[in-house]
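One protein chain is absent from this view; the other protein chains keep their places.
The first chain written gets the first letter, and so on, giving A and B; residue counts start at 1 in each chain.
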Amino acid sequence: MEMKASKRQLLLFVVIPLIPLVVFWIIPLIVSLWLSFTDWNYISPTFDYVGIKNYTQLFASQDFQQAFAHTAYFTFFSVVPIIVFGFLLAVGLNKLKRSYKFIQALLFAPWVTPLIGMSIVWGWIFNSKVGPINQILHILHLPEPQWLTNPTAAMWTIIIVTIWKNAGWAALFFSDALAKIPSSLFEVSDMEGLSWWQKIWYVLIPLVSPTTLFLVIVMILECLQAYDQITVLTQGGPAGSTTTLLYLYYQLGFKQFQMGSATALSIVILVISAILAYISIRMSRKHTYY
Amino acid sequence: MKKVQKIQGWALFIILLIIGLLMVYPMIWMLVSSVKSANEILNQPLQLIPRSFHFDNFTNALKAAPFMQWLWNSAWTTVVIVFMQLFFSSLIAYALTQFKFMGRNVLFAIILATYMLPSATTYIPSYVILGKMHLINSLIGLVISNLANVFVIFLLRQSFMSVPKGIIEAARSDGASEWTILWQIVVPMNKNAVLNATLIGFITNFNGYLWPSLLLNDTKKQVISVGLNSFSNTQGAFDQTFPIIMAGTTIAVVPLIIVYVILQKYFVQSSKTSSIKG
């Protein structure tokens, strides 16, 4: 039986602990929505309502369209390798009999270390003159890209760092999901004569699909909010080629003080996230077998 | 047949070990570079064992910027934030699982909805609110604006749900107050979830960058991530300053590596907990 709470208990257990949530989450979300219909510039005390002008301007602006395209590109080419690489690593890890905790710890380390610090290190690793990557490419007589100054290469630098940070983390989830598959299912597939790739295709992949879905959604959200590696490595450049929606939001809000446009953009990011969250909840209901 | 399997096993182990080592290569390279001379880095960046050890890189970095102050700022704000988040979240999670009250389902729906939303949406209004409280450029402001964590509420709520009703009822019939039941029975029973929330909270707050970088201006008041980045920017991307930047980065990263090595098995375990879904 749940207990009906008294007023005093509600105050202590619900109302007081909720104050920070309301003040720094709920109210700001509402205020953001409200500000996105104004032309406030942070400095002046007055502002006007401009209706949906911030949104129409935003959607029409080249900056937004480019940032949207960059975000989609960045997200797609980060998430797909993270999932594929994470899955393969997990299959490998689960086949190992010994020492697998140690390797797990190595794979997981990038997720723990601060991304700001590690991005600074990566910046030097990718340095086109003295960085070890181009040194190795030089030894191998391969082309040496201008990693941080060429627009396409710069985006891929960001993508590689993002994959590096998250692949091991994804592998942990897959490894857990794989370990939970009852061994009798593999024995049945042995008896039914499945080859190893049939086992992966018909048994492994379908059975980890709830985990895959979860990871895809979480990783998309992670990419939508990626900031640290961009600000250290490229600061959105060169020529805006690594400016994602979130980075554009930062520039609009905290560099140009166009609070109306910035909040409108943040609402757009929020709506994208909300749609993804909704899809994930719907799909995980449909795809959970056990 | 057995031999083939053994060879395959070893090959797999070696491949995975190499991938694992590649994953930590940036950390190793950072540590190595932090004790090299600028010339050695420029001439032999691939060399993993320095010819001579230049520990003065560290003293120079510590002279150039208040790294210890920044680490301290990060440490104490993180500890306070994580502790307060756990405190508030435990109360809410307990109410959500053990009390009947009006709006309980609505409250949970709101928490579930905010769980996946980008925190960036709250930054501008939160900044204004902190401004009204005169807490811009203040570590107290950083702490206060981070007191709510929907993820922790969610994690604890999922875990608290598994506490058998009978235990709570037995405690109530023994005359324990709800406060006592929460802190002396429910929280100890869910120590795994609490530990997980602590570790994840520690990582995210200690490594956090964007929000503190907006909030804090004074050099003395920076947290380590923000301080480190501005230090690295002011040194400039000149080859000669490279060792001192690596030394500074090492100072910022090594505390986490140490914590990770000590608590490694808990980290691996707790990261997975964040997959628990409603």
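Here is the rule we use: a contact is a pair of C-beta atoms (placed from the backbone, for glycine too) under 8 Å apart; a residue touches a chain by one contact, two chains touch by 3 or more.
Keep in mind that, in the parts below, contacts and distances are computed from a predicted model.
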Check: The chain dropped from view, which UniProt name applies: "Succinate dehydrogenase / fumarate reductase cytochrome b subunit", "Isoquinoline 1-oxidoreductase, beta subunit", "FAS1-like dehydratase domain-containing protein" or "Oligosaccharides import ATP-binding protein MsmX"?
Finding: "Oligosaccharides import ATP-binding protein MsmX"
Checklist line | Touching partners, among the displayed chains, of the absent chain | finding: A
Next item on the list: Have a look at A:26, A:203 or A:283 and name the one touching the chain we're not showing.
Entry: A:203
Notebook entry, point to check: Hey, which of A:45, A:143 or A:193 is the one touching the hidden chain?
Noted result: A:193
Checklist line | Touch list for chain A against the chain that is not drawn | finding: 182, 184-185, 187-188, 190-194, 198, 202-203, 206-207, 209, 289-290
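The definition used in the following text is that only the chains that are shown with their structure count from here on.
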Notebook entry, point to check: What whole-number Å value describes the gap between the mean CA coordinates of chain A and chain B?
Noted result: 16
Check: Quick one: in the complex, what on chain A touches chain B?
Finding: 1-5, 9-10, 12-14, 16-18, 20-21, 23-29, 31-32, 35, 89, 92-93, 95-99, 101-118, 120-125, 129-132, 135-136, 164, 167-169, 172-173, 176, 211, 214, 217, 221, 224-225, 227-228, 231-232, 246, 249-250, 253-254, 259, 262-263, 266-267, 269-270, 273-274, 276-277, 280-281, 284
Next item on the list: Over in the complex, which chain B residues touch chain A? Could you list them?
Entry: 9, 12-13, 15-17, 19-21, 23-24, 26-27, 29-30, 33, 41-42, 45-46, 87-89, 91-92, 94-95, 98-101, 107, 110, 113-126, 128-129, 144-148, 150, 165, 169, 172, 178-179, 203, 206-207, 209-210, 214, 224-226, 228-229, 232, 237, 239, 242, 245-246, 249, 252-253, 256-257, 260, 264-265, 267-268, 271-272, 275, 277-278
